[in-house]
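Removed from the display is one protein chain of the complex; every other protein chain stays in position.
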Amino acid sequence: MDAANCEQACSLVSKSYISQGQQALAKRHRLIKTLLSSRRLPEQGWDEPTIEAFVQDCALMDSNNFLDNVGAGEREGRVACPLVARQHYHLAHGIGRSGDIAAEQPKAAGSSLLAKMTMLLATDALRVAGLQDLGSVTVLPLATGMAMTMTLLAIKAGRPRDARYVIWSRIDQKTCLKAITAAGLEPVVVELQQRGDELCTDVQAIEQGIERLGSDAIAAVVTTTSCFAPRASDDVVAVARLCATSGVPHLINNAYGIQSSSICRDITAAWRKGRVDAFVSSTDKNFMVPVGGALVAEGSKLRGLVAAVNKTYPGRASVSVHLDLLMTLLHWGSQGWQKVLKEREELYPHMKQVLEGVASRHGQRVLHTPGNPISLAMTLDQGALEQLQDYTFIGSMLWARCVSGTRVVPKAKQQTVAGIPFTGYGSHTSAYPHVYMTAAAALGGSTSEADVFGARVDKCLLEVVAKAGGTVNGGNKQECMNS
Amino acid sequence: MDAANCEQACSLVSKSYISQGQQALAKRHRLIKTLLSSRRLPEQGWDEPTIEAFVQDCALMDSNNFLDNVGAGEREGRVACPLVARQHYHLAHGIGRSGDIAAEQPKAAGSSLLAKMTMLLATDALRVAGLQDLGSVTVLPLATGMAMTMTLLAIKAGRPRDARYVIWSRIDQKTCLKAITAAGLEPVVVELQQRGDELCTDVQAIEQGIERLGSDAIAAVVTTTSCFAPRASDDVVAVARLCATSGVPHLINNAYGIQSSSICRDITAAWRKGRVDAFVSSTDKNFMVPVGGALVAEGSKLRGLVAAVNKTYPGRASVSVHLDLLMTLLHWGSQGWQKVLKEREELYPHMKQVLEGVASRHGQRVLHTPGNPISLAMTLDQGALEQLQDYTFIGSMLWARCVSGTRVVPKAKQQTVAGIPFTGYGSHTSAYPHVYMTAAAALGGSTSEADVFGARVDKCLLEVVAKAGGTVNGGNKQECMNS
Amino acid sequence: MDAANCEQACSLVSKSYISQGQQALAKRHRLIKTLLSSRRLPEQGWDEPTIEAFVQDCALMDSNNFLDNVGAGEREGRVACPLVARQHYHLAHGIGRSGDIAAEQPKAAGSSLLAKMTMLLATDALRVAGLQDLGSVTVLPLATGMAMTMTLLAIKAGRPRDARYVIWSRIDQKTCLKAITAAGLEPVVVELQQRGDELCTDVQAIEQGIERLGSDAIAAVVTTTSCFAPRASDDVVAVARLCATSGVPHLINNAYGIQSSSICRDITAAWRKGRVDAFVSSTDKNFMVPVGGALVAEGSKLRGLVAAVNKTYPGRASVSVHLDLLMTLLHWGSQGWQKVLKEREELYPHMKQVLEGVASRHGQRVLHTPGNPISLAMTLDQGALEQLQDYTFIGSMLWARCVSGTRVVPKAKQQTVAGIPFTGYGSHTSAYPHVYMTAAAALGGSTSEADVFGARVDKCLLEVVAKAGGTVNGGNKQECMNS
Partner (left out) sequence: MDAANCEQACSLVSKSYISQGQQALAKRHRLIKTLLSSRRLPEQGWDEPTIEAFVQDCALMDSNNFLDNVGAGEREGRVACPLVARQHYHLAHGIGRSGDIAAEQPKAAGSSLLAKMTMLLATDALRVAGLQDLGSVTVLPLATGMAMTMTLLAIKAGRPRDARYVIWSRIDQKTCLKAITAAGLEPVVVELQQRGDELCTDVQAIEQGIERLGSDAIAAVVTTTSCFAPRASDDVVAVARLCATSGVPHLINNAYGIQSSSICRDITAAWRKGRVDAFVSSTDKNFMVPVGGALVAEGSKLRGLVAAVNKTYPGRASVSVHLDLLMTLLHWGSQGWQKVLKEREELYPHMKQVLEGVASRHGQRVLHTPGNPISLAMTLDQGALEQLQDYTFIGSMLWARCVSGTRVVPKAKQQTVAGIPFTGYGSHTSAYPHVYMTAAAALGGSTSEADVFGARVDKCLLEVVAKAGGTVNGGNKQECMNS
């Protein structure tokens, strides 16, 4: 209903009513105009009709949706199943060109616009979250690990041919390790240092590693921020300084760190004071979209890697991840995004309190891990639980009681991952002195959910103790699913 | 409405009516049961309600959709924007585990089931298309080029450390080349041989390449089937024999070849008679889904690469590509899929006839390329057109007239791609004797569309000739968009 | 994406691509403009995105969707359930004002526009179907019977106070009779005349009825066109002439007659040559939308009743019926609508042939009813079936075999409807000489469906005959639902 159409409509419905309707439409068009000109999150989130109107109009700007288009190529964006077409708002051509995933796709002006806008809003969202001095940012339709692999491939392409090692501050999460080997690189594990309850970066060992192997043999140092307690976020500032000195690229695995203002602060400090080539973050963990995307971002000081990553991606890619992120950011607006961030920051002390309550009732304690702003850990091997032989069933009991996301970490588990043998796998160190369980104060969680979580853990531990002499059966699911 | 609920309903609505309704529901449940037990395409396509019922039920089997679930992890499948949730049927957890993209995701039984079923139906669809002796097949949420890169990384991991070359039968499509360099490998270009109008695989040159570099230095030979005329589909049987003899992996870039029965026959022959490690195909080009996915398939004789590729992917991935493919295959059923394949086979002679008509009216000719079952090419440099200085504007004229997908290929264009300088780039050879345009008989195209295509090309060439002395303006879009 | 927004977009994506996208959007806007100015069915049906864009824009012109609107009334179009809002494209305010269902609703410019446009397109669709000299047409969110009641109430308001009779040419369909009594009027039944197999209007008896009761005591004469064979469409021309002479209103129950060109021709002749105040038709039966709406239309000669009906409706009404009809008409366009009409005309001889085939195989015959262009009837009481005691179970056998819509009509059934006792109820006459079943060649049916229908009837009759001596069980549904 553009102006010409509204004018026509006035011959059918009173002009004064149509005019007011037209002004209402104009208001929405202005929201879109402001978006396109400011290239920032709208202050307030958009309502669904505005989001959909924008996406639909963009879709109609792609050639597969041109009325009268005739396709004579091998890829014309034809979609066979109407349900599939609807789900994707008739977007079919994907984004990027053979050469560059961030390049415009000539057949798809609308998709190109959506992708560009997603990148701009994601950049703004990072700023709002606390990252300063940002350089380029790209959104990849690849999960975090695969995005790490792509970024390492791009790094490697700029390193000496024999640079095949990656110095890696240990984090017992398979994806991060496999991301390195998938890129054809060899991880060199640097163990963490235990300080009190907490496991911290051994900066000196990293330094020694670089010296031992020589800069030219090293593709990158990989650190990790967001992780399970009692591991702390790596000391990215110290490592960044080291990398600056030694001329070695530094990639930060920041999987779900955007949600933490302190991690954002640390990364900002790191790329101000030292060398950070880029960080990689998950879109689903940080922006509550379905699994499937990642961000790669660089600081303003050291630029180039993001562009290199974009140019590494061969072929077009799905626009779906971009669309999810774009719609979510428009849905939130700046205020909504700040609100969920704030709620998360407030969830952490609440979750800690909940866990401390449970711990005190069962003779356990919450590990002291001030260096981890997201994850918390509570011992499971003290008091009445000390006598247990096996702890893993506690995890499955909780899962059967509809508690997801906790991990019960035993001691001294041997496991080989990506060809590397680990001791104490799961605990990030070879001999952590406790069995413990973890819980996260993650984006989108609520305090009431945390309370229910506490109550279920409580009940579960009571059961464990009660049955301690007999058989405690984690598989007795029927009962709890019904409760 | 399970049996218990239908029984309850009988106290509200007459039993005989409810019973008939219940039987109708049961019929749909049987369709699903048959799918799960046969693991093949349903004979007839499903209607939308059955497809959606299956997908929705699966979604509700994922933990993020459990009623009463409490999440204490960092990734709980929470979706912030209701529009995004709906678009994805509330599927949020993705597929795969850190270790393996084809592995079950414990938090997501439903998504795991959907992914598994997609793989099985895709395998059956390949069989229906004409591929025999299939081994494993995987669906990757990565576009074709990126899937090639992943597959090459997996191949490389099994090769000697110094195997860094890829012998590559020239195809002037950037993605294929960049897929090699993105994997950190070095392409060794093998030029094609012109036979008549057609450009064919120089098997001898490939053999010489292997000998010259030595097997151990070679990661793989990459051939291409589907391509623009006048390039023919590579002689994959001969190359497969060569690779078998020399012990070099052989990867086929079969981007949109599944749609051609003759290419399927060739690949079957190749892995029966020689060595084919896998082929990679696009899901969008072969199955009419939005851009974003690829298949990697191996023969039954030489197994292992598909599993290796699955294990190479680090982290979970989006389920969106699987879902699109699954829904499309269920929508078609075996009969629907056979029908679109058959229509494509029939489109080829029709498109050829259309082009020959245009050619005869303008003193051109359709190049004789029997080795390419999908793409056709028509000269543009004969008769009245001979005198043109520049040909590329014909392409933009057609695009402005809503004809997409044709390519006008000039002579002797110099271009450097992925660091390699090419002469005659776009024509797959350094000195093709003609300027020509291409058109494809691709899946989903219709004969009526081909007729309109012919008419527009005709009109366009008439204009070109008319204005030949004056200015021919390809940018005069307004006029034609309106026509 | 208006012009200003496209201009902004050019700073993000190349101007040439955006321009082409903008032209594509403009093309769709022109479709809408043509609709608004021509007020006729578009020549070709619209695709889904254009339909939805039009409806969504209209919805945003309603005050409940204004950004920043503040409601201080008792009815502000707030919708509590997001699913409900989506289903209705956020349309909530309904149409009409207290005074008139066809009046503009000030709070809902968009809904008003949709309603107006629906009326205009419905009028055009009637023209295309063959109705000429049309006056006003209204769409009511009331099913046919209720719309008949409303129309009779409006007629009655213009008649002498004591005009309480409705002369009614018998049609054994409850709704039509109850529509009269619901309006507080008394039906005077005029029996039909049997001519050969066919049951025809007894014009003379109607004339006598008018004379006997006196014009001033009669609210209206009600005739029926579309009906089950062997009843013929009433002789609306003769009755119209009678009503013109006697000054009595004439209302035609044209429930599903729009789909028949011959009925449209008859009605046109009737209001050209005599008196027709209006006809009432179902939207679902004639336009394949869900049950719930009706059209009331008048000829150009005698105007006023449609406006009176509109003014009779107290309060606002749902826009849902209008929306369904509008979307369907836009989906079809003029060509699509003509196509379904043509297919129906062709279905009639096909269905007749199918029935004749079945009849010949079972010693039955198809009744000769040239005056009914939609419904057909086949005897069931000859040959091997002659001996049956009860026939009704044949209907339930067919229903259990997933054949819906047939009626098996026994002889001499006594039934009281709306307080009036009938003999031979169901057969439109007190003593029809045959037991028979009916089948319709209705809009949306296909010849292949007719073939399956024939086969199932065939099989069913074979079974009946086979079991004729024993127990034939129509309730054995399980078996047939599975077949």
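A, B and C label the chains in the order they appear, each numbered from 1.
Criterion: contacts are C-beta pairs under 8 Å (C-beta built on N, C-alpha and C of every residue); 3 or more make two chains touch, one makes a residue touch a chain.
In this text, all values refer to a predicted model and were calculated from it rather than measured experimentally.
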Candidates C:Lys156, C:Arg241 or C:Arg365 - the one touching the absent chain: C:Lys156
Omitted-chain contact residue, chosen from C:Pro290, C:Pro349, C:Pro370 or C:Pro433: C:Pro290
Given C:Ala9, C:Leu41, C:Cys58 or C:Ala92, the one touching the chain that is not displayed: C:Ala92
Identified contact with the non-displayed chain, of C:Tyr313, C:Tyr348 or C:Phe422: C:Tyr313
Touch list for chain B against the chain that is not drawn: 1-2, 4-5, 8-9, 11-14, 17-18, 20-22, 24-25, 27-29, 31-33, 36-37, 39, 47-49, 52-54, 56-63, 65-68, 86, 90, 104, 106, 109-110, 112-113, 116-117, 120
Residue numbers in chain C that touch the chain omitted from display: 48, 51-52, 63, 66, 68-84, 87-88, 91-94, 97-99, 107, 141-146, 148-150, 153, 156-157, 173-176, 178-179, 181-184, 226, 255-256, 282, 284-285, 287-293, 312-321, 324, 327-328, 331-332, 340, 374-375, 402-407, 439-440, 442-445, 449-450, 452-453, 456
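As a working rule, only the chains that are shown with their structure count from here on.
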Centre-most chain, if every chain is reduced to its averaged C-alpha atoms: B
Separation of mean Cα positions, chain C and chain B [Å, integer]: 47
Chain centre separation in whole Å, for chain B relative to chain A (CA means): 29
In chain A, residues with contacts to at least two other chains: 48, 52, 63, 66, 68
